[in-house]
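Sharing a structure with you now.
A single protein chain has been omitted from the complex, and every remaining protein chain is retained in its original position.
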Amino acid sequence: MAEKILTRNFHLPGSHTLALYRETGGYAGLEKALAMKPAEITEAVKRSNLRGLGGAGFPTGVKWGFLPKGHPGPIYLVINADEGEPGTFKDRYLLEKDPHALLEGMIISAYAIGAHVAFVYIRGEYVQPWRIFSRAVAEAYEAGLLGKNIGSSGFDLDVIVHRGAGAYICGEETGLISSLEGKKGWPKLKPPFPAIRGAFGAPTIVNNVETICHVPHIVRRGAEWFASLGTKTQGGTRLYSVSGHVERPGVYELPVSVTLRELVYEHAGGVPHGKRLKAVVPGGSSAALLTADEIDVTLDVDGLRNAGTMAGSAGVIVMDETVSIPEALMVVARFYAHESCGQCTPCRESTGWIYKMTRRIIEGRGRKEDLDTILDVARRGAGTTICAFFDGAVGPYISYIEKFRHEFEALISK
Amino acid sequence: MNARGAVKVEFTPEQLVEVRRLQGLYPDRRAALLPVLQLVQDVFGHISLEAEEYVAGLFDLSPAHVHEVVTFYTLFFREPKGRHVISVCHNLTCHLLGAQQVLTHLKKRLGVEVGGTTPDGRVTLLSVECLCACEIAPMLQVDDRYEGNLSGEKVDRILDGLA
Partner (left out) sequence: MVKLTIDGKEVEVREGTNIIEAARRLGIEVPHYCYHPGLSIAGQCRLCMVELGNNPRPQIGCNTQVAEGMVVRTDTPKVLETRQSIMEFHLINHPLDCPVCDQAGECWLQIYYMKHGLYEPRMVDEKVHKPKAVPLGSHVILDAERCILCSRCVRFCDEITGTGELGIFDRGDHSEIGLFPGRELANPYSANVIDICPVGALTDRDFRFAVRVWYLDTAKSICPGCSRGCNIEVHVNVRRPHHNQGRRVARLKPRFNAEVNRWWICDAGRYGGKFVDDASRLGAPARGRGEAAIEVGWEEMIPLIASQLRRYRPDEIGVLASPNMANEDLFLLRRLVDHLRLIHVDFRVPPRTPGDEDRILIKADKNANTRGAELIGLGPRPGGLDAHGMLRAARERRIKCLWVFHHDLLASAWPEAEVGEALRAVECFIYQGSNSNGVSTAAHYVLPSAAWVERDGTFTNFEGRVQRFWKAVDPLGLSLADWEILGRIGEAFGLGAPPARAEDCFKALAASAAPFAGLSYRELKDTGKVVAA
């Protein structure tokens, strides 16, 4: 069994408390980090091959490197705790079970990028996680881990916990920034990128909860150690959220070199009731579907990209042989139609249209040309919008139909 | 009551102190709009048009811009809701594991359609997108709480616990 890093304390009662976090070695990374130069930390994060674990998989250290050098004004660190990708729930566990790990990661990261204010944007539905995390923030302030002159290092950091109000798009980093600024969660035009002009017009780094939780370990145990846990292009472990038709749904922390088959069958116990596996969504609902024959792939960013899908948020949804793929697509299409922010025409108009088509097919009113229309609209809309939301919807639109076309055709010819 | 038949929306001095604190927390006070709207909803139960205008005044924003925000997010209620809100997840994993049956059961037990509130004002029933608790699918949110691995009996027990 691989070493557990982020989840090592999950099983301990009181894992969310400062006392327990400290007892198990917490905040040791911070102590070490504050003795380092900020640039050394960024370098270590680069060398560690840590990649964004919210969905995009962008190398974290490289992202930090986009910040303007010697910027005179404020720089902000924003933690994306707007977990919303269907099939994903690992950040909820981190917030509830190990909030100090996130805080320690935030302090180190803020120190590295020169931020003195950090925001944590937690989805509005996450009331318990918000309460638990807010308590941890209060504890950290009391213990002098936040506020002025942290650990007598001269470094100051304030943490502001901000709650969302119900919108998937706020998980997109610039949609999140808009929402944090008190607006609709409309993603922003790029350029400028947030690292140049982000929250409140200041250079801003937006990182996912899990990504930042890794940072103390990278500092404490070294970039090389972290890199060695993964593949050549992605270091560390990651938390896989496994749900659907498996014996043991839940969060699994595994090196990114694990295969999807291993995850489903060995860790999550395989498909229950002796049913056969039909398909797996490997990286949250925006990732293209893999059939039962396609699960011998490693779950790192590049491995899944090569398999024509994506690691995304590592939300793994397992479907057994009883699942109607057209119905599943209708459910997914409903989600994208509901969550499109409405800003860009291609996404706003076609998510609704495609949902109507899938619904019509399920209701037995499908037309022969519908499938090709959906595929064509998805392909034509891909890459035409401000953010990647629609590209995310294209993953399921195309893969569900291409890989299970016969199921759709059977419904249409009925 | 005013002309539109709604309760007058106005914060107490203590609540106004909280508004000012929230506005001072951020580099730009507009960033406190979501927290203040959340406060409105906590205090008044929902966000009426009067409340939107009131909040617009607190932020020196046009009411249209507050309305944009209120209508964008799903957690803002523009109509009075029940004492409890049950939101059943209908996204993929929950769908695979029986969300539809959970919803049907709830509709029957409560006698309301999705979006409706029981006549006694006890429960508002919603059907929502992924709440990111797929490991306990099918699941729902009842007020602040997540409840998962739902069965008919478990749903009944949850309902019995709601005043």
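Letters A and B name the chains as they come in the text, with residue numbers starting at 1 for each one.
By definition in this document, contacts are C-beta pairs under 8 Å (C-beta built on N, C-alpha and C of every residue); 3 or more make two chains touch, one makes a residue touch a chain.
Remember, it's a predicted structure, so these values are computed and weren't measured experimentally.
In the complete assembly, the contact with the undisplayed chain comes from A:L189, out of A:A19, A:A138, A:L189 or A:A410. When the full complex is taken into account, the listed residue touching the unshown chain is A:M357, out of A:A81, A:M357 or A:L371. Summarising the interface, chain A meets the missing chain with residues 167, 184, 189, 191, 337-346, 348-353, 356-357, 360, 367, 369, 373, 380-381, 383-386. What chain B contributes to its contact with the hidden chain is residues 49, 52-53, 61-68, 71-72.
One rule holds for everything that comes next: only the chains that are shown with their structure count from here on.
Per-chain CA centroids place chain A at a distance of 25 Å from chain B. Of all residues in chain A, those touching chain B in their complex are 74, 83-89, 91-92, 117, 123-128, 160, 162-168, 179-185, 199-200, 202, 241-245, 249-251, 281, 285, 315, 317, 319, 323, 327-328, 331-332, 334-335, 338-339, 341.
The touching residues of chain B, when paired with chain A in their complex, are 25-28, 30-35, 37-38, 59, 68-69, 72-76, 87, 90-93, 95-97, 129-137, 141, 144-146.
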